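Apart from one protein chain that is not included, each protein chain of the complex appears where it belongs.
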Amino acid sequence: MLGAIFSKRHPKVGARPGTLEIGESAHPVRIRMMSYRGRKAREVDVDNLESLSEAFDESTVTWIDVQGFGDEPRIREIAELFQLHPLLLEDIVNVPHRPKAESYGDQLLVIVRMVRTNTEHLVEHEQVSLVLGKHYVLTFQEKHGDVLDPVRARIREGVGPIAQHGPDYLAYALIDTIVDAYYPLLEQIGDWLEALEDDAVLRPTPDVLHRLNRLRNRLSNLRRGIWPQRDAVSAMVRGDHAHISEEVRLYLRDTLDHCVQTTEVTEMYREMVTELINTYLSSLANRTNDVMKVLTIVATIFIPLSFIAGVYGMNFDNMPELHVRWAYPLVWLAMAATAMVMLGFFWRKGWLGGKGES
Amino acid sequence: MLGAIFSKRHPKVGARPGTLEIGESAHPVRIRMMSYRGRKAREVDVDNLESLSEAFDESTVTWIDVQGFGDEPRIREIAELFQLHPLLLEDIVNVPHRPKAESYGDQLLVIVRMVRTNTEHLVEHEQVSLVLGKHYVLTFQEKHGDVLDPVRARIREGVGPIAQHGPDYLAYALIDTIVDAYYPLLEQIGDWLEALEDDAVLRPTPDVLHRLNRLRNRLSNLRRGIWPQRDAVSAMVRGDHAHISEEVRLYLRDTLDHCVQTTEVTEMYREMVTELINTYLSSLANRTNDVMKVLTIVATIFIPLSFIAGVYGMNFDNMPELHVRWAYPLVWLAMAATAMVMLGFFWRKGWLGGKGES
Amino acid sequence: MLGAIFSKRHPKVGARPGTLEIGESAHPVRIRMMSYRGRKAREVDVDNLESLSEAFDESTVTWIDVQGFGDEPRIREIAELFQLHPLLLEDIVNVPHRPKAESYGDQLLVIVRMVRTNTEHLVEHEQVSLVLGKHYVLTFQEKHGDVLDPVRARIREGVGPIAQHGPDYLAYALIDTIVDAYYPLLEQIGDWLEALEDDAVLRPTPDVLHRLNRLRNRLSNLRRGIWPQRDAVSAMVRGDHAHISEEVRLYLRDTLDHCVQTTEVTEMYREMVTELINTYLSSLANRTNDVMKVLTIVATIFIPLSFIAGVYGMNFDNMPELHVRWAYPLVWLAMAATAMVMLGFFWRKGWLGGKGES
Amino acid sequence: MLGAIFSKRHPKVGARPGTLEIGESAHPVRIRMMSYRGRKAREVDVDNLESLSEAFDESTVTWIDVQGFGDEPRIREIAELFQLHPLLLEDIVNVPHRPKAESYGDQLLVIVRMVRTNTEHLVEHEQVSLVLGKHYVLTFQEKHGDVLDPVRARIREGVGPIAQHGPDYLAYALIDTIVDAYYPLLEQIGDWLEALEDDAVLRPTPDVLHRLNRLRNRLSNLRRGIWPQRDAVSAMVRGDHAHISEEVRLYLRDTLDHCVQTTEVTEMYREMVTELINTYLSSLANRTNDVMKVLTIVATIFIPLSFIAGVYGMNFDNMPELHVRWAYPLVWLAMAATAMVMLGFFWRKGWLGGKGES
Partner (left out) sequence: MLGAIFSKRHPKVGARPGTLEIGESAHPVRIRMMSYRGRKAREVDVDNLESLSEAFDESTVTWIDVQGFGDEPRIREIAELFQLHPLLLEDIVNVPHRPKAESYGDQLLVIVRMVRTNTEHLVEHEQVSLVLGKHYVLTFQEKHGDVLDPVRARIREGVGPIAQHGPDYLAYALIDTIVDAYYPLLEQIGDWLEALEDDAVLRPTPDVLHRLNRLRNRLSNLRRGIWPQRDAVSAMVRGDHAHISEEVRLYLRDTLDHCVQTTEVTEMYREMVTELINTYLSSLANRTNDVMKVLTIVATIFIPLSFIAGVYGMNFDNMPELHVRWAYPLVWLAMAATAMVMLGFFWRKGWLGGKGES
């Protein structure tokens, strides 16, 4: 449940800064380079880093995408090639880190959180770290697979603003795509909420509360990712990093709007969950009330009647009523009348469901 | 329920920025141009854009009102004619967008949310996007119909400040009218609240809670529209956009006051809803209490009496009381006394409704 | 209930700014002018405005007090005479407006809310608008009657600082008097709270909740008036309006202290109301608990006894106990012992009121 | 309860500023002067103010301590002697005033709130107003008696930093001593809380709730005194008042730390009270649950048994079981079996206290 913000795989207390914590189950490293200028785009799967260093060309925009951290020496080689600061590298590898935008000398490190719903409708959180340099964008992802294929397609097509701008636009396009991927997830949560709404009113079982709590935890988790993301994008819009042009800032302002909107939807959902929990609790109280009413109606009608029957079951020698001819039917009548009075009282109180079912 | 802030019709993840998302059910495009200087006002329904471009005259104030987005090429033509930035166009068309005021170069984009109560007493939210240029105001509305007819009337009359000021005053008049349209809605919500107040105390049925929750959702929705609107107007008052004169800023300050007031009323209503929900829950607890009291009174009176009757229904050979002459009436007396003592006890506790109905 | 912050008499949507909304039941206009310098004070009831314009003398401090807005043309004449901005006039007449301090050119508009407890112990809210000019103070009140007589008396006396300072001191004196008039009201609310405190614990009837809710609404209302008032006074203290001297700012700082104190008392009262509502609810739970305990004690004692009696009321042929000589008294003993054991159990649980009445 | 922040003895509405409100029960005025330089300290009880004015010596640090406001003319004489501003005097005398630090020309007025636990363990709040001039410190206290004796002792001793610094250090020493006097009080509240903690769980009587509410009110009261005190000290640390040297600011920073700590402890206590109230309410719910369980166990066991007994008490002619030889003991067996099944059911549910007492 806590996975997205608090990994149990934290560095050993007192470890030297810059120590990389790579788990046993880390995905193997896959490196892919795309470089483009206008309509000309080239894609290479990078196997050894020498070829990368050769292929690198400052006259094009280069995107190097690293997926999986399973091979520490290779990660370190890339870091060396692009002169990444050791702390920057630590932030990239020791996931999860809070989303942020931070300058390290000439480079801008942007950490965002990517969400993907997998086939079993579970949400996967994954950190994407993006390093923006003068001529290149590096991205680092913990696992294979991402939501960035539309950007790759737009690069290959070579039309639209992506082909005319530099690496800052590429960074924008990547971040924007990751932010927009929150929308389908929020949509799904909205569907879940609607389903739970009916259950909370009509079927207030403990399971509903459990699902509501789980949903709230998820939303808290999402919120914890979205808020700092918003701050990071805002810092990029308002900051003064040299590599981001005025025009791209305009585009980033648009991404910021999307961040704000996702934040608001998340907050709204959280409010709705709280509301549903209250509805659930009040349905529960209503149920207890219903149970009590049934008991009260049955008991208050029959207890006095049983008393009457009990009286005439006594064995006193001298009970004149017992010997009256029509006594037995009269007692029946008296009992029926008593029951009627009671039912009338309950009906007037609205407990019989006729007047308001309150 | 979420429609006002979160459309399910969001752009495809990773779509190129500037992509317009126009739904199947979009209203057809209707364009109407009003231009005026002093008492002279001219109105034209624009069918083809060439005529618009010809009719356009920089010496007058021109208001071009676009309703319905059903014809993408036409929308794009207008955008081209007035050189709207692609992102600006995206904000206008991909509704709903958060209210905001933002400069795009020479133009000021103001997005506000218009509310209208339709005939079935449902609230309709609609985005109005307003582009303020040097000589013109463009407005874009998603659907046909709006609350702006009083402004049109004032233009036609040609008296009052609207005739003497430029497009900035026109923009103010439009925004002010949209903000003021929240008042009748708030009034209606106030009426609903008063009706619910009685129900929560006297008839705490689950339906009341349901209506209270729905009302709270609506108010949350309203609030989410009003707050950023307030920020947008505030930005116009305090900002330094070249096209807004000092005098119009004074008028906008007045609109800001109205925004603040609607915010406060909304907040007040939300507080009242929370309070009513608490009242509802406590009424419910009161009801359970009442039910319990009825059960307790009846049961505690008759259970001991039944016990007495049961005792003298036993079949022991040697029960001297049974043969005493006045035993039977004495038992009745004893039972009546017991019942009296019980009733006295309940009366002293105030459970019989005499002393406080607590 | 909402009157103080939200009038249903709002301007028509889309009305031209500056439109005055004067209700049918508006009080007739009464204008009174006081002018003074040192010990010399003069008071005139102004009937026609020409005499006012003649009597006006820049070498004295002039206070023109307008009560009632029932005569629009006359209000407009005054506005013209003192060159009030149309928006300023709208703020004054279209009550209620949020308290604020705002410059309109050379004039400072201060809107405050005056409270008065009338004879039936109801609170009346009334807007007082104050326009501070170079040589004069204008006040506009919706209704006749106010709390400002002590200031009038001090002017007539002609001693103390009021006689030595200009219109800024007069404005201060008026605002200070209006702010201080909140104290008696708060005192009264304090008395109400103390009375409700006992009721919430000892007599938790639904009526108590109703009164608590009403009190909370009143406090919310008060708070909504006091908070912006505090901001307005603060703006006067810290602002740079030319007509307010350094010395008067010192006095206003004192008024600000009073505003802060009333705010705090209001907040404290709100906290106390919330607390009392919780106390009420817990008293209610306690009551249910008490009811249940009575039922449980009576039922658990007599139900087993009735069972015993029932057993010996059976008609089996072969029930040897029935024929034993001392069986009947022994059964009585057994039943008494059972009852004793039960009572002991309840006493040990503290349910009999002996050990803690929990 | 409200005494500490809201006196009913407020000035008459509209009174001239500077009016002193001195109650009937005001303590008589006692003035004591201490002056010292290094190891030389002199103490005089001031009877008439001429002697004070003579004894005043600018080459020493002079502390004039005024206790009790019962003699207005005398208070006014002192004010005149030290040229106190009328508003400053009003703040001093019209207690209680919010703690604050404010410059009046050359003088700095600091208002703090002193707490003392008296012999009956009641907390007494008292306002101490301190005026820091170039060569002197004036203190004004509403009542006789204070917590400042340790400072007096340090002055008499004539060692330590107090002897080497000027009046600013004296002011610091006084404020610091008053702030530190909150610690024993907080300690005592801590003890009360611990005692209430056990009661809330084990003995949830209405009295516990009452004591918790009283404690919360006290803490709110304390908090309302401590928060502005913190602001006042902070203003002295960061402000630029000429009479406070850099070194004394360092000491005041330490006092500020103590203020922050007392604030935090108060907040923590408030949180704990809220928590205890919740614990109390849940204990109450638990009790109701327990009561219900006893009723349910007894009733569900004996009601079916009574039914069986009732069946064989019927008087039908033709009931073959009645004549069976072992019927009576067999019915006992059946009833015992039924009871066993029921008890087993309750035991499995954990209602018998064996499995979890839930």
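So that you can tell them apart, the chains are marked A, B, C and D in the order they are listed, and the count of residues begins at 1 in each.
The definition used in the following text is that a contact is a pair of C-beta atoms (placed from the backbone, for glycine too) under 8 Å apart; a residue touches a chain by one contact, two chains touch by 3 or more.
Because the structure is predicted, anything quoted here is derived from the model rather than measured.
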Problem set entry | Omitted chain's touching partners, listed by label | A, D
For this session: Looking beyond the chains shown, say which of D:Gly158, D:Pro206, D:Gly239 or D:Pro304 touches the absent one.
Result: D:Pro304
Problem set entry | Touching residue (missing chain; options D:Tyr36, D:Tyr104, D:Tyr328 or D:Trp351) | D:Trp351
Seminar exercise, completed: Residue list for subunit D contacting the dropped chain reads 147-151, 154, 160-162, 176-177, 180-181, 183-184, 186-187, 190, 201, 250-251, 253-254, 257, 260-261, 264-265, 268, 271-272, 275, 278-279, 282-283, 285-286, 288-289, 292-293, 295-296, 299-300, 303-304, 306-307, 310-311, 313-319, 349, 351, 356-358
Exercise. So that we can see where the missing chain sits, which residues of subunit A does it touch?
Worked result: 2, 5-6, 8, 10-18, 85, 87, 90-91, 97-98, 100, 102, 104, 203-206, 209-210, 213, 216-217, 220, 224, 277, 280-281, 284-285, 287-288, 290-292, 294-295, 298-299, 302-303, 305-306, 309-310, 312-315, 319, 321-323, 325-328, 331
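Heads up, the rule we're going with is that only the chains that are shown with their structure count from here on.
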Exercise. Same or different: do the copies subunit C and subunit D touch each other through matching residue numbers, with over half of them shared?
Worked result: different
Seminar exercise, completed: Here subunit A maps onto subunit C under a C-alpha rotation whose angle in degrees, rounded to the nearest 5, is 145
Seminar exercise, completed: Between the Cα centroids of subunit B and subunit C the separation in whole angstrom comes to 26
For this session: Two or more other chains in contact with one residue: find those residues in subunit A.
Result: 313
Exercise. Taking chains as nodes and touches as edges, what kind of graph is this: line, ring, star, complete or other?
Worked result: line
Seminar exercise, completed: Every chain pair meeting the touch definition is listed as A-B, B-C, C-D
